[in-house]
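Yeah, one chain of the complex is gone here, protein chain that is, but the others are all in their spots.
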Amino acid sequence: MKIRKTIAVAGVAALALLGTACGKDDKSSDAGKAPSYEVNDKFSMPDSKTWKAAKDRGHLIVGAKEDQPFLGFMDPATKERSGFDIEMARMISAELGLDPKKIEFKTIASANRETALQKGDVDIYVGTYSITDKRKESVGFAGPYYISGQSLLVKKDNTAITGKDTIANKKVCSAKGSTPAQKITKDFPTTTLVEYDTYSLCVDNLLSGQVDAVTTDEAILKGYAAKDPKNLKVVGENFSTEKYGIGVSKDDAQLREAVNKILEESNKEGVWKNIYDATLGLSGARPRAAPRVAR
Amino acid sequence: MSQKATVLFDAPGPRARRRNTIIGVVGIALLIGALAYVVYKFDKTGQFESRKWEPFQYTGIQELILDGLYATLKAFALAVVFSLILGALLAAGRLSEHRVLRWAATAFVTFFRAMPLVIMIFFLYVAPAKLDAWPGFLDWIGDDVMWPLVIGLTLYNGTVQAETMRAGILAVPSGQSEAAYAIGMRKTQVMTVILLPQGIRAMLPSIISQMVVTLKDTSLGFLITYGELLYTAKQIGAVQDYGLPLIPAAIVIGTIYILICTLLSLFAVWLERFLSSSRQGKPPAIAAPGDGELQQAGATA
Partner (left out) sequence: MSVLRDNWDLIHKGFVETLWLTLWCGVVALVLGTLLAACRVSPVPPLRWFGTAYVNIIRNTPLTLLMFFVALGFPKLDIKFDYFTFAVIAVGGYTAAFICEAVRSGINTVPLGQAEAARSLGMTFGQTLSLVVLPQALRAVIPPIGSLLIAMVRNSAIAGAFNVDELFGVNSTLVENGENVLWVFLWIAVGYLTITLTLSAVFALLEKKLAVAR
(Lines give C-alpha, C1' and ligand atoms only; values in the text may rest on other atoms or scores of the structure.)
Protein backbone atom coordinates (compact mmCIF):
# COMPACT_ATOMS: atom_id res chain seq x y z
CA MET A 1 0.00 0.00 0.00
CA LYS A 2 2.71 2.36 1.01
CA ILE A 3 4.70 1.47 -2.04
CA ARG A 4 1.75 2.00 -4.31
CA LYS A 5 1.35 5.46 -2.87
CA THR A 6 5.01 6.23 -3.44
CA ILE A 7 4.74 5.07 -7.02
CA ALA A 8 1.69 7.22 -7.50
CA VAL A 9 3.55 10.23 -6.16
CA ALA A 10 6.54 9.51 -8.37
CA GLY A 11 4.23 9.13 -11.35
CA VAL A 12 2.63 12.47 -10.69
CA ALA A 13 6.04 14.07 -10.37
CA ALA A 14 7.09 12.55 -13.68
CA LEU A 15 3.94 13.88 -15.35
CA ALA A 16 4.57 17.29 -13.86
CA LEU A 17 8.03 17.19 -15.36
CA LEU A 18 6.70 16.22 -18.76
CA GLY A 19 3.92 18.71 -18.31
CA THR A 20 6.38 21.52 -18.77
CA ALA A 21 6.85 20.18 -22.25
CA CYS A 22 4.84 23.01 -23.75
CA GLY A 23 8.09 24.03 -25.35
CA LYS A 24 9.20 27.44 -26.46
CA ASP A 25 11.59 28.19 -29.24
CA ASP A 26 15.11 29.17 -28.46
CA LYS A 27 15.57 32.79 -29.39
CA SER A 28 18.94 33.39 -27.83
CA SER A 29 20.81 32.39 -30.98
CA ASP A 30 23.09 35.21 -32.01
CA ALA A 31 24.58 33.95 -35.23
CA GLY A 32 23.02 37.07 -36.75
CA LYS A 33 25.64 39.27 -38.26
CA ALA A 34 27.59 36.68 -40.18
CA PRO A 35 28.04 37.56 -43.86
CA SER A 36 26.08 35.76 -46.52
CA TYR A 37 27.79 34.12 -49.45
CA GLU A 38 26.85 33.96 -53.08
CA VAL A 39 27.01 30.54 -54.63
CA ASN A 40 29.55 30.47 -57.41
CA ASP A 41 27.49 28.44 -59.90
CA LYS A 42 30.15 28.58 -62.57
CA PHE A 43 32.67 26.68 -60.50
CA SER A 44 33.58 23.29 -61.81
CA MET A 45 36.35 20.86 -60.94
CA PRO A 46 35.46 17.41 -62.30
CA ASP A 47 39.03 16.19 -61.70
CA SER A 48 38.57 16.30 -57.98
CA LYS A 49 36.95 13.14 -56.73
CA THR A 50 35.70 14.78 -53.57
CA TRP A 51 34.20 17.75 -55.39
CA LYS A 52 32.51 15.57 -57.99
CA ALA A 53 30.95 13.36 -55.37
CA ALA A 54 29.78 16.44 -53.44
CA LYS A 55 28.33 18.01 -56.62
CA ASP A 56 26.44 14.81 -57.45
CA ARG A 57 25.22 14.63 -53.89
CA GLY A 58 24.20 18.27 -54.01
CA HIS A 59 26.02 19.38 -50.87
CA LEU A 60 29.33 19.39 -49.06
CA ILE A 61 29.96 17.28 -45.95
CA VAL A 62 32.03 19.22 -43.45
CA GLY A 63 33.67 17.86 -40.32
CA ALA A 64 33.63 20.37 -37.48
CA LYS A 65 33.62 20.86 -33.74
CA GLU A 66 30.48 21.66 -31.81
CA ASP A 67 31.70 22.87 -28.45
CA GLN A 68 33.76 25.93 -29.26
CA PRO A 69 31.71 29.10 -29.12
CA PHE A 70 32.21 31.49 -32.01
CA LEU A 71 34.63 29.01 -33.54
CA GLY A 72 32.87 25.73 -34.14
CA PHE A 73 29.67 25.63 -32.13
CA MET A 74 26.31 23.91 -32.29
CA ASP A 75 23.41 25.31 -30.33
CA PRO A 76 22.05 22.22 -28.56
CA ALA A 77 18.51 23.57 -28.76
CA THR A 78 18.31 24.57 -32.41
CA LYS A 79 21.12 22.34 -33.73
CA GLU A 80 22.32 25.41 -35.61
CA ARG A 81 26.03 25.79 -36.19
CA SER A 82 27.90 29.02 -35.86
CA GLY A 83 31.41 30.38 -35.49
CA PHE A 84 34.53 31.34 -37.38
CA ASP A 85 35.34 27.83 -38.59
CA ILE A 86 31.76 27.24 -39.60
CA GLU A 87 31.64 30.49 -41.58
CA MET A 88 34.90 29.53 -43.27
CA ALA A 89 33.31 26.25 -44.31
CA ARG A 90 30.22 28.05 -45.60
CA MET A 91 32.32 30.51 -47.58
CA ILE A 92 34.36 27.70 -49.13
CA SER A 93 31.24 25.72 -49.94
CA ALA A 94 29.70 28.70 -51.75
CA GLU A 95 32.87 29.31 -53.73
CA LEU A 96 32.95 25.64 -54.70
CA GLY A 97 29.50 26.10 -56.21
CA LEU A 98 27.68 24.21 -53.46
CA ASP A 99 24.90 25.86 -51.49
CA PRO A 100 26.26 26.68 -48.02
CA LYS A 101 22.78 26.32 -46.52
CA LYS A 102 22.76 22.67 -47.50
CA ILE A 103 26.10 21.79 -45.91
CA GLU A 104 25.91 18.63 -43.86
CA PHE A 105 28.02 19.21 -40.74
CA LYS A 106 29.40 16.28 -38.81
CA THR A 107 30.93 16.62 -35.39
CA ILE A 108 34.22 14.76 -35.40
CA ALA A 109 36.27 14.34 -32.24
CA SER A 110 39.89 15.47 -32.46
CA ALA A 111 41.22 11.94 -32.25
CA ASN A 112 39.18 10.80 -35.25
CA ARG A 113 39.93 13.60 -37.68
CA GLU A 114 42.50 11.80 -39.82
CA THR A 115 40.39 8.66 -40.03
CA ALA A 116 37.30 10.61 -41.06
CA LEU A 117 39.16 12.32 -43.89
CA GLN A 118 40.87 9.13 -45.00
CA LYS A 119 37.65 7.16 -45.03
CA GLY A 120 35.85 9.95 -46.85
CA ASP A 121 33.29 10.41 -44.09
CA VAL A 122 33.78 14.16 -44.55
CA ASP A 123 34.78 16.16 -47.63
CA ILE A 124 36.68 18.79 -45.70
CA TYR A 125 37.44 19.32 -42.02
CA VAL A 126 37.37 22.78 -40.49
CA GLY A 127 37.90 22.79 -36.75
CA THR A 128 41.02 24.25 -35.09
CA TYR A 129 43.02 21.69 -37.04
CA SER A 130 46.71 22.50 -36.56
CA ILE A 131 48.98 21.81 -39.49
CA THR A 132 51.73 19.46 -38.37
CA ASP A 133 54.22 17.33 -40.28
CA LYS A 134 52.93 14.21 -38.62
CA ARG A 135 49.37 14.87 -39.73
CA LYS A 136 50.56 15.77 -43.23
CA GLU A 137 51.56 12.13 -43.60
CA SER A 138 47.94 11.07 -43.57
CA VAL A 139 45.90 14.09 -44.73
CA GLY A 140 46.23 17.17 -46.90
CA PHE A 141 46.02 20.71 -45.55
CA ALA A 142 44.80 23.83 -47.27
CA GLY A 143 45.63 27.12 -45.62
CA PRO A 144 46.53 28.14 -42.97
CA TYR A 145 43.49 30.34 -42.56
CA TYR A 146 44.24 31.32 -38.95
CA ILE A 147 47.37 31.54 -36.86
CA SER A 148 46.81 30.85 -33.23
CA GLY A 149 48.88 29.78 -30.27
CA GLN A 150 48.66 29.03 -26.60
CA SER A 151 47.31 31.93 -24.58
CA LEU A 152 45.48 32.70 -21.33
CA LEU A 153 41.87 33.49 -20.49
CA VAL A 154 41.21 35.25 -17.18
CA LYS A 155 38.43 37.09 -15.43
CA LYS A 156 37.95 40.63 -16.64
CA ASP A 157 38.88 42.13 -13.27
CA ASN A 158 42.06 40.09 -12.97
CA THR A 159 45.13 42.32 -13.15
CA ALA A 160 47.59 39.86 -11.65
CA ILE A 161 47.83 37.63 -14.69
CA THR A 162 49.00 39.47 -17.79
CA GLY A 163 50.76 36.74 -19.69
CA LYS A 164 52.70 33.54 -19.41
CA ASP A 165 55.28 35.02 -17.05
CA THR A 166 52.69 35.72 -14.39
CA ILE A 167 51.17 32.30 -13.88
CA ALA A 168 53.68 30.96 -11.37
CA ASN A 169 51.90 29.48 -8.33
CA LYS A 170 48.51 29.94 -10.00
CA LYS A 171 45.87 27.37 -10.88
CA VAL A 172 45.48 27.00 -14.62
CA CYS A 173 42.85 24.85 -16.34
CA SER A 174 43.08 23.10 -19.68
CA ALA A 175 41.77 20.08 -21.57
CA LYS A 176 42.84 16.71 -20.30
CA GLY A 177 46.04 15.44 -21.86
CA SER A 178 46.09 18.21 -24.48
CA THR A 179 49.29 19.79 -25.80
CA PRO A 180 48.70 23.10 -23.93
CA ALA A 181 48.15 21.14 -20.71
CA GLN A 182 51.38 19.24 -21.19
CA LYS A 183 53.23 22.46 -21.89
CA ILE A 184 52.09 23.77 -18.53
CA THR A 185 53.35 20.66 -16.75
CA LYS A 186 56.66 20.79 -18.57
CA ASP A 187 57.51 24.51 -18.72
CA PHE A 188 55.71 25.90 -15.69
CA PRO A 189 56.55 23.60 -12.77
CA THR A 190 55.13 25.90 -10.08
CA THR A 191 51.78 26.27 -11.85
CA THR A 192 49.03 23.91 -10.70
CA LEU A 193 47.33 22.26 -13.64
CA VAL A 194 43.63 21.47 -13.49
CA GLU A 195 42.26 19.33 -16.30
CA TYR A 196 38.75 18.72 -17.62
CA ASP A 197 37.65 17.03 -20.78
CA THR A 198 35.99 20.18 -22.07
CA TYR A 199 36.92 23.83 -21.90
CA SER A 200 33.47 24.95 -20.86
CA LEU A 201 34.03 23.26 -17.49
CA CYS A 202 37.31 25.16 -17.25
CA VAL A 203 35.48 28.39 -17.98
CA ASP A 204 32.89 27.52 -15.35
CA ASN A 205 35.68 26.89 -12.84
CA LEU A 206 37.27 30.18 -13.83
CA LEU A 207 34.04 32.07 -13.23
CA SER A 208 33.47 30.38 -9.87
CA GLY A 209 37.05 31.15 -8.81
CA GLN A 210 38.21 27.56 -8.55
CA VAL A 211 40.99 28.28 -11.07
CA ASP A 212 42.83 31.49 -11.97
CA ALA A 213 43.15 31.09 -15.70
CA VAL A 214 42.23 28.85 -18.62
CA THR A 215 44.86 28.05 -21.19
CA THR A 216 44.70 26.70 -24.73
CA ASP A 217 44.75 28.08 -28.27
CA GLU A 218 44.03 31.78 -28.33
CA ALA A 219 41.28 31.32 -30.94
CA ILE A 220 39.32 29.02 -28.64
CA LEU A 221 39.77 31.38 -25.69
CA LYS A 222 38.68 34.35 -27.78
CA GLY A 223 35.50 32.48 -28.60
CA TYR A 224 34.67 32.13 -24.91
CA ALA A 225 35.58 35.74 -24.24
CA ALA A 226 33.45 36.83 -27.20
CA LYS A 227 30.42 35.14 -25.61
CA ASP A 228 30.96 36.84 -22.28
CA PRO A 229 33.07 39.98 -22.83
CA LYS A 230 31.74 41.49 -19.60
CA ASN A 231 33.42 38.84 -17.43
CA LEU A 232 36.25 37.38 -19.47
CA LYS A 233 39.32 38.53 -21.37
CA VAL A 234 42.24 37.01 -23.22
CA VAL A 235 45.62 38.28 -22.04
CA GLY A 236 49.26 38.15 -23.15
CA GLU A 237 51.15 37.16 -26.23
CA ASN A 238 50.77 33.69 -27.65
CA PHE A 239 53.45 31.41 -26.31
CA SER A 240 53.36 28.85 -29.09
CA THR A 241 52.30 28.84 -32.73
CA GLU A 242 49.48 26.81 -34.16
CA LYS A 243 48.54 27.15 -37.82
CA TYR A 244 44.97 26.11 -38.48
CA GLY A 245 44.48 24.45 -41.82
CA ILE A 246 41.53 22.98 -43.66
CA GLY A 247 41.83 19.23 -43.78
CA VAL A 248 41.21 17.50 -47.11
CA SER A 249 41.87 14.03 -48.42
CA LYS A 250 45.58 13.49 -49.08
CA ASP A 251 44.89 12.19 -52.59
CA ASP A 252 42.85 15.18 -53.67
CA ALA A 253 45.48 17.76 -54.61
CA GLN A 254 42.99 19.61 -56.82
CA LEU A 255 40.62 20.26 -53.95
CA ARG A 256 43.47 21.43 -51.75
CA GLU A 257 44.61 23.82 -54.44
CA ALA A 258 41.08 25.10 -55.03
CA VAL A 259 40.54 25.76 -51.32
CA ASN A 260 43.88 27.56 -51.12
CA LYS A 261 42.83 29.80 -53.98
CA ILE A 262 39.49 30.51 -52.31
CA LEU A 263 41.26 31.46 -49.07
CA GLU A 264 43.57 33.84 -50.92
CA GLU A 265 40.66 35.48 -52.68
CA SER A 266 38.71 35.86 -49.46
CA ASN A 267 41.69 37.50 -47.78
CA LYS A 268 41.98 39.99 -50.61
CA GLU A 269 38.29 40.81 -50.71
CA GLY A 270 38.05 41.34 -46.98
CA VAL A 271 35.67 38.43 -46.43
CA TRP A 272 38.07 36.98 -43.87
CA LYS A 273 37.90 40.21 -41.86
CA ASN A 274 34.09 40.27 -42.03
CA ILE A 275 33.92 36.74 -40.70
CA TYR A 276 36.43 37.53 -37.96
CA ASP A 277 34.54 40.64 -36.86
CA ALA A 278 31.24 38.77 -36.68
CA THR A 279 32.70 36.00 -34.53
CA LEU A 280 36.01 35.99 -32.64
CA GLY A 281 36.33 39.76 -32.95
CA LEU A 282 33.48 40.18 -30.47
CA SER A 283 35.90 39.21 -27.70
CA GLY A 284 37.36 42.70 -27.92
CA ALA A 285 40.83 41.27 -28.36
CA ARG A 286 43.03 42.98 -30.91
CA PRO A 287 42.23 41.84 -34.45
CA ARG A 288 44.65 39.80 -36.46
CA ALA A 289 45.27 39.82 -40.15
CA ALA A 290 44.49 36.86 -42.30
CA PRO A 291 47.59 34.70 -42.62
CA ARG A 292 49.26 34.06 -45.91
CA VAL A 293 48.34 30.78 -47.50
CA ALA A 294 51.26 28.41 -47.61
CA ARG A 295 51.61 26.56 -50.88
CA MET B 1 10.42 1.17 10.85
CA SER B 2 11.08 -2.47 11.40
CA GLN B 3 10.06 -4.11 14.63
CA LYS B 4 13.60 -5.08 15.53
CA ALA B 5 14.76 -1.50 15.47
CA THR B 6 12.22 -0.36 17.97
CA VAL B 7 13.51 -2.99 20.33
CA LEU B 8 16.63 -0.87 20.63
CA PHE B 9 14.96 1.71 22.82
CA ASP B 10 12.15 1.91 25.32
CA ALA B 11 8.90 3.64 24.56
CA PRO B 12 9.96 7.18 25.38
CA GLY B 13 8.64 8.68 28.58
CA PRO B 14 7.86 12.38 29.02
CA ARG B 15 11.46 13.45 29.54
CA ALA B 16 12.81 11.29 26.75
CA ARG B 17 10.05 12.59 24.51
CA ARG B 18 11.02 16.15 25.33
CA ARG B 19 14.66 15.38 24.66
CA ASN B 20 13.82 13.64 21.39
CA THR B 21 11.74 16.61 20.34
CA ILE B 22 14.65 18.93 21.07
CA ILE B 23 17.08 16.77 19.10
CA GLY B 24 14.52 16.54 16.34
CA VAL B 25 13.94 20.27 16.20
CA VAL B 26 17.67 21.03 16.31
CA GLY B 27 18.28 18.44 13.62
CA ILE B 28 15.58 19.85 11.39
CA ALA B 29 16.84 23.36 12.03
CA LEU B 30 20.39 22.35 11.07
CA LEU B 31 19.13 20.69 7.94
CA ILE B 32 16.99 23.65 6.96
CA GLY B 33 19.92 25.93 7.74
CA ALA B 34 22.21 23.92 5.46
CA LEU B 35 19.59 23.89 2.73
CA ALA B 36 19.01 27.60 3.15
CA TYR B 37 22.75 28.20 2.83
CA VAL B 38 22.84 26.18 -0.38
CA VAL B 39 19.84 28.00 -1.81
CA TYR B 40 21.23 31.37 -0.71
CA LYS B 41 24.64 30.75 -2.23
CA PHE B 42 23.22 29.28 -5.42
CA ASP B 43 20.98 32.28 -5.68
CA LYS B 44 23.84 34.66 -5.05
CA THR B 45 25.97 33.04 -7.71
CA GLY B 46 23.00 33.32 -10.05
CA GLN B 47 22.09 29.63 -10.27
CA PHE B 48 18.39 30.48 -10.14
CA GLU B 49 18.46 33.37 -12.56
CA SER B 50 15.96 32.91 -15.33
CA ARG B 51 18.39 32.73 -18.22
CA LYS B 52 19.85 29.59 -16.67
CA TRP B 53 16.46 27.92 -16.38
CA GLU B 54 14.77 29.23 -19.45
CA PRO B 55 16.52 26.82 -21.81
CA PHE B 56 14.55 23.97 -20.23
CA GLN B 57 11.42 25.47 -21.70
CA TYR B 58 12.79 25.37 -25.22
CA THR B 59 11.44 22.60 -27.39
CA GLY B 60 14.93 21.90 -28.70
CA ILE B 61 16.36 21.39 -25.22
CA GLN B 62 13.44 19.23 -24.16
CA GLU B 63 13.96 17.09 -27.23
CA LEU B 64 17.62 16.91 -26.39
CA ILE B 65 16.81 15.67 -22.87
CA LEU B 66 14.38 13.11 -24.28
CA ASP B 67 17.08 11.98 -26.70
CA GLY B 68 19.42 11.66 -23.73
CA LEU B 69 16.84 9.64 -21.84
CA TYR B 70 16.38 7.42 -24.87
CA ALA B 71 20.14 6.94 -25.19
CA THR B 72 20.38 6.07 -21.49
CA LEU B 73 17.54 3.57 -21.69
CA LYS B 74 18.88 2.06 -24.91
CA ALA B 75 22.34 1.45 -23.45
CA PHE B 76 20.66 0.17 -20.29
CA ALA B 77 18.39 -2.26 -22.14
CA LEU B 78 21.19 -3.64 -24.29
CA ALA B 79 23.54 -3.95 -21.33
CA VAL B 80 20.89 -5.73 -19.26
CA VAL B 81 20.07 -8.23 -21.98
CA PHE B 82 23.72 -8.95 -22.75
CA SER B 83 24.74 -9.11 -19.11
CA LEU B 84 21.97 -11.59 -18.32
CA ILE B 85 23.10 -13.77 -21.20
CA LEU B 86 26.74 -13.49 -20.14
CA GLY B 87 25.72 -14.04 -16.53
CA ALA B 88 23.82 -17.23 -17.39
CA LEU B 89 26.78 -18.54 -19.40
CA LEU B 90 29.26 -17.74 -16.64
CA ALA B 91 27.01 -19.19 -13.95
CA ALA B 92 26.70 -22.35 -15.99
CA GLY B 93 30.47 -22.38 -16.35
CA ARG B 94 31.02 -21.90 -12.63
CA LEU B 95 28.60 -24.75 -11.84
CA SER B 96 29.97 -26.97 -14.55
CA GLU B 97 31.56 -30.31 -13.79
CA HIS B 98 34.36 -29.70 -16.26
CA ARG B 99 37.28 -28.37 -14.35
CA VAL B 100 38.67 -26.29 -17.20
CA LEU B 101 35.33 -24.60 -17.79
CA ARG B 102 34.91 -23.94 -14.10
CA TRP B 103 38.36 -22.41 -13.78
CA ALA B 104 37.96 -20.30 -16.88
CA ALA B 105 34.65 -18.93 -15.65
CA THR B 106 36.02 -18.30 -12.17
CA ALA B 107 39.04 -16.45 -13.52
CA PHE B 108 36.83 -14.35 -15.78
CA VAL B 109 34.48 -13.48 -12.93
CA THR B 110 37.30 -12.65 -10.50
CA PHE B 111 39.07 -10.42 -12.97
CA PHE B 112 36.11 -8.41 -14.20
CA ARG B 113 34.60 -8.00 -10.76
CA ALA B 114 37.81 -6.49 -9.44
CA MET B 115 38.36 -4.12 -12.35
CA PRO B 116 36.96 -0.60 -12.25
CA LEU B 117 34.25 -0.27 -14.87
CA VAL B 118 35.55 3.11 -16.06
CA ILE B 119 38.82 1.52 -17.05
CA MET B 120 37.15 -1.13 -19.18
CA ILE B 121 34.94 1.44 -20.84
CA PHE B 122 37.85 3.77 -21.48
CA PHE B 123 40.03 1.02 -22.83
CA LEU B 124 37.35 -0.05 -25.30
CA TYR B 125 36.89 3.61 -26.21
CA VAL B 126 40.55 4.38 -26.81
CA ALA B 127 41.93 1.07 -28.06
CA PRO B 128 40.20 0.64 -31.46
CA ALA B 129 41.73 3.88 -32.74
CA LYS B 130 45.07 3.83 -30.94
CA LEU B 131 46.02 0.20 -30.65
CA ASP B 132 47.79 -1.21 -33.71
CA ALA B 133 47.10 -4.75 -32.66
CA TRP B 134 43.35 -4.13 -32.36
CA PRO B 135 41.68 -6.97 -34.28
CA GLY B 136 39.92 -5.80 -37.45
CA PHE B 137 36.77 -7.79 -36.86
CA LEU B 138 36.17 -5.77 -33.69
CA ASP B 139 36.39 -2.41 -35.48
CA TRP B 140 32.67 -1.90 -34.97
CA ILE B 141 33.34 -1.18 -31.30
CA GLY B 142 35.17 1.96 -32.30
CA ASP B 143 32.47 3.08 -34.73
CA ASP B 144 29.86 3.95 -32.14
CA VAL B 145 30.70 5.18 -28.64
CA MET B 146 27.68 3.27 -27.38
CA TRP B 147 29.49 -0.05 -27.74
CA PRO B 148 32.40 0.62 -25.36
CA LEU B 149 29.79 1.60 -22.78
CA VAL B 150 27.46 -1.35 -23.40
CA ILE B 151 30.28 -3.89 -23.56
CA GLY B 152 31.93 -2.52 -20.43
CA LEU B 153 28.63 -2.62 -18.57
CA THR B 154 27.99 -6.14 -19.86
CA LEU B 155 31.36 -7.47 -18.76
CA TYR B 156 31.09 -6.06 -15.27
CA ASN B 157 27.39 -6.61 -14.62
CA GLY B 158 27.49 -9.99 -16.33
CA THR B 159 29.94 -11.24 -13.72
CA VAL B 160 27.82 -9.88 -10.88
CA GLN B 161 24.67 -11.40 -12.36
CA ALA B 162 26.54 -14.68 -12.76
CA GLU B 163 27.31 -14.74 -9.04
CA THR B 164 23.71 -13.97 -8.19
CA MET B 165 22.45 -16.71 -10.48
CA ARG B 166 24.94 -19.18 -9.08
CA ALA B 167 23.89 -18.33 -5.55
CA GLY B 168 20.24 -18.68 -6.56
CA ILE B 169 20.80 -22.14 -7.99
CA LEU B 170 22.88 -23.24 -5.00
CA ALA B 171 20.15 -22.01 -2.66
CA VAL B 172 17.70 -24.60 -3.95
CA PRO B 173 17.74 -27.41 -1.36
CA SER B 174 19.95 -30.25 -2.51
CA GLY B 175 17.13 -32.73 -2.00
CA GLN B 176 15.47 -31.28 -5.08
CA SER B 177 18.25 -32.18 -7.47
CA GLU B 178 18.90 -35.49 -5.71
CA ALA B 179 15.27 -36.43 -6.19
CA ALA B 180 15.41 -35.38 -9.82
CA TYR B 181 18.52 -37.48 -10.48
CA ALA B 182 16.85 -40.36 -8.66
CA ILE B 183 13.96 -40.41 -11.09
CA GLY B 184 16.46 -40.59 -13.94
CA MET B 185 16.67 -36.98 -15.17
CA ARG B 186 19.73 -35.84 -17.05
CA LYS B 187 21.95 -32.95 -15.95
CA THR B 188 20.43 -30.43 -18.34
CA GLN B 189 16.97 -31.52 -17.36
CA VAL B 190 17.68 -31.13 -13.69
CA MET B 191 19.00 -27.64 -14.34
CA THR B 192 16.23 -26.42 -16.63
CA VAL B 193 13.25 -28.22 -15.18
CA ILE B 194 14.03 -28.39 -11.47
CA LEU B 195 16.71 -25.92 -10.36
CA LEU B 196 16.18 -22.88 -12.59
CA PRO B 197 12.44 -22.42 -12.01
CA GLN B 198 12.98 -22.52 -8.24
CA GLY B 199 16.22 -20.61 -8.26
CA ILE B 200 14.79 -17.76 -10.32
CA ARG B 201 12.39 -16.84 -7.57
CA ALA B 202 15.27 -16.41 -5.17
CA MET B 203 17.50 -14.52 -7.53
CA LEU B 204 15.04 -12.24 -9.30
CA PRO B 205 15.00 -9.40 -6.74
CA SER B 206 18.80 -9.33 -6.61
CA ILE B 207 18.98 -9.39 -10.39
CA ILE B 208 16.71 -6.38 -10.59
CA SER B 209 18.66 -4.57 -7.88
CA GLN B 210 21.76 -5.09 -9.96
CA MET B 211 19.87 -3.64 -12.93
CA VAL B 212 19.52 -0.41 -10.95
CA VAL B 213 23.30 -0.40 -10.72
CA THR B 214 23.53 -0.98 -14.46
CA LEU B 215 21.14 1.90 -15.03
CA LYS B 216 23.17 4.22 -12.84
CA ASP B 217 26.41 3.15 -14.47
CA THR B 218 25.19 4.12 -17.92
CA SER B 219 26.05 7.65 -16.75
CA LEU B 220 29.71 6.75 -17.21
CA GLY B 221 28.95 7.11 -20.91
CA PHE B 222 29.30 10.85 -20.52
CA LEU B 223 33.04 10.41 -20.04
CA ILE B 224 33.32 8.95 -23.52
CA THR B 225 30.88 11.45 -25.11
CA TYR B 226 28.00 8.99 -25.44
CA GLY B 227 24.93 11.23 -25.64
CA GLU B 228 23.11 9.90 -22.58
CA LEU B 229 21.41 11.98 -19.88
CA LEU B 230 24.48 13.21 -18.01
CA TYR B 231 26.23 14.09 -21.24
CA THR B 232 23.14 16.03 -22.20
CA ALA B 233 23.35 17.88 -18.90
CA LYS B 234 26.94 18.80 -19.62
CA GLN B 235 26.04 19.84 -23.13
CA ILE B 236 23.28 22.15 -21.94
CA GLY B 237 25.44 23.38 -19.08
CA ALA B 238 28.22 24.30 -21.48
CA VAL B 239 26.19 26.94 -23.34
CA GLN B 240 27.42 30.39 -22.44
CA ASP B 241 24.32 31.99 -23.96
CA TYR B 242 22.39 30.44 -21.09
CA GLY B 243 25.06 31.48 -18.58
CA LEU B 244 26.70 28.05 -18.24
CA PRO B 245 23.71 26.46 -16.45
CA LEU B 246 25.65 23.44 -15.18
CA ILE B 247 23.95 23.39 -11.79
CA PRO B 248 20.40 23.76 -13.15
CA ALA B 249 21.15 21.06 -15.71
CA ALA B 250 22.55 18.78 -13.01
CA ILE B 251 19.43 19.37 -10.91
CA VAL B 252 17.05 18.59 -13.77
CA ILE B 253 18.95 15.54 -15.00
CA GLY B 254 19.57 14.36 -11.43
CA THR B 255 15.82 14.41 -10.77
CA ILE B 256 15.23 12.26 -13.82
CA TYR B 257 17.91 9.76 -12.78
CA ILE B 258 16.62 9.53 -9.23
CA LEU B 259 13.10 9.04 -10.54
CA ILE B 260 13.85 6.21 -12.94
CA CYS B 261 16.28 4.50 -10.57
CA THR B 262 13.80 4.74 -7.69
CA LEU B 263 11.03 3.25 -9.83
CA LEU B 264 13.27 0.31 -10.68
CA SER B 265 14.37 -0.06 -7.03
CA LEU B 266 10.76 -0.03 -5.87
CA PHE B 267 9.96 -2.66 -8.46
CA ALA B 268 12.71 -4.85 -6.98
CA VAL B 269 11.35 -4.39 -3.46
CA TRP B 270 7.82 -5.04 -4.62
CA LEU B 271 8.86 -8.14 -6.53
CA GLU B 272 10.67 -9.48 -3.50
CA ARG B 273 7.58 -9.06 -1.35
CA PHE B 274 5.33 -10.43 -4.08
CA LEU B 275 7.47 -13.52 -4.53
CA SER B 276 7.75 -14.22 -0.83
CA SER B 277 4.07 -13.68 -0.07
CA SER B 278 2.07 -14.72 -3.11
CA ARG B 279 2.89 -18.40 -3.34
CA GLN B 280 2.94 -21.02 -0.72
CA GLY B 281 6.40 -21.40 0.74
CA LYS B 282 9.14 -18.81 0.72
CA PRO B 283 11.76 -18.90 -1.98
CA PRO B 284 15.04 -20.24 -0.66
CA ALA B 285 17.13 -17.46 0.82
CA ILE B 286 20.33 -16.69 -0.99
CA ALA B 287 23.40 -17.14 1.14
CA ALA B 288 26.39 -14.80 0.76
CA PRO B 289 27.04 -12.49 -1.08
CA GLY B 290 24.00 -11.35 0.82
CA ASP B 291 20.29 -10.85 0.66
CA GLY B 292 18.67 -8.58 -1.84
CA GLU B 293 19.51 -5.45 0.04
CA LEU B 294 23.11 -6.36 0.63
CA GLN B 295 23.44 -7.57 -2.90
CA GLN B 296 22.57 -4.12 -4.05
CA ALA B 297 24.77 -2.69 -1.40
CA GLY B 298 27.61 -4.83 -2.59
CA ALA B 299 27.28 -3.54 -6.10
CA THR B 300 28.86 -0.47 -7.55
CA ALA B 301 27.97 2.99 -8.72
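In this document, chain identifiers A and B correspond to the written order of the chains, with residue numbering beginning at 1 in each.
Note that in this section a residue touches a chain if its C-beta (ideal position, glycine included) is under 8 Å from a C-beta of that chain, and two chains touch if they have at least 3 such contacts.
All of these numbers come straight from a predicted model, not from anything done at the bench.
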From the listed residues B:A77, B:L196, B:L223 or B:L271, report the one that touches the chain absent from this view. B:L223
Per the definition of touch given earlier, which of B:Q47, B:S177 or B:Q240 contacts the omitted chain? B:Q47
Touch criterion as defined above, residue of B:W53, B:F123, B:Y181 or B:W270 at the omitted chain: B:F123
I'm checking contacts with the chain that's been left out. Which of A:K136, A:K176, A:K261 or A:R292 qualifies? A:K176
Write the list of subunit B residues that the hidden chain touches. 1-2, 4-5, 7-10, 12, 16, 20, 23-25, 27-28, 31, 37-38, 41-42, 45, 47, 111, 114-119, 122-123, 126-127, 130-131, 133, 212, 216-220, 222-223, 230, 233-234, 246-247, 250, 253-254, 257-258, 261-262, 265, 288-291, 293-294, 296-301
Tell me where the left-out chain touches subunit A, residue by residue. 176-178, 182, 194-197, 201, 204-205, 208-210
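One rule holds for everything that comes next: only the chains that are shown with their structure count from here on.
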If you average the CA atoms of subunit A and of subunit B, how many Å lie between those two points? 37
Can you check the complex and tell me which residues of subunit B touch subunit A? 45, 51, 54-64, 129-130, 223, 225, 232, 234-242, 244, 246, 255-256, 259, 262-263, 266, 269-270
Which of the residues in subunit A end up touching subunit B in this complex? 3, 6-7, 10, 13-14, 17, 20-21, 23-26, 28-30, 67, 69, 75-79, 109, 111-112, 115, 197-198, 200-201, 203-204, 207-208, 224, 227-228
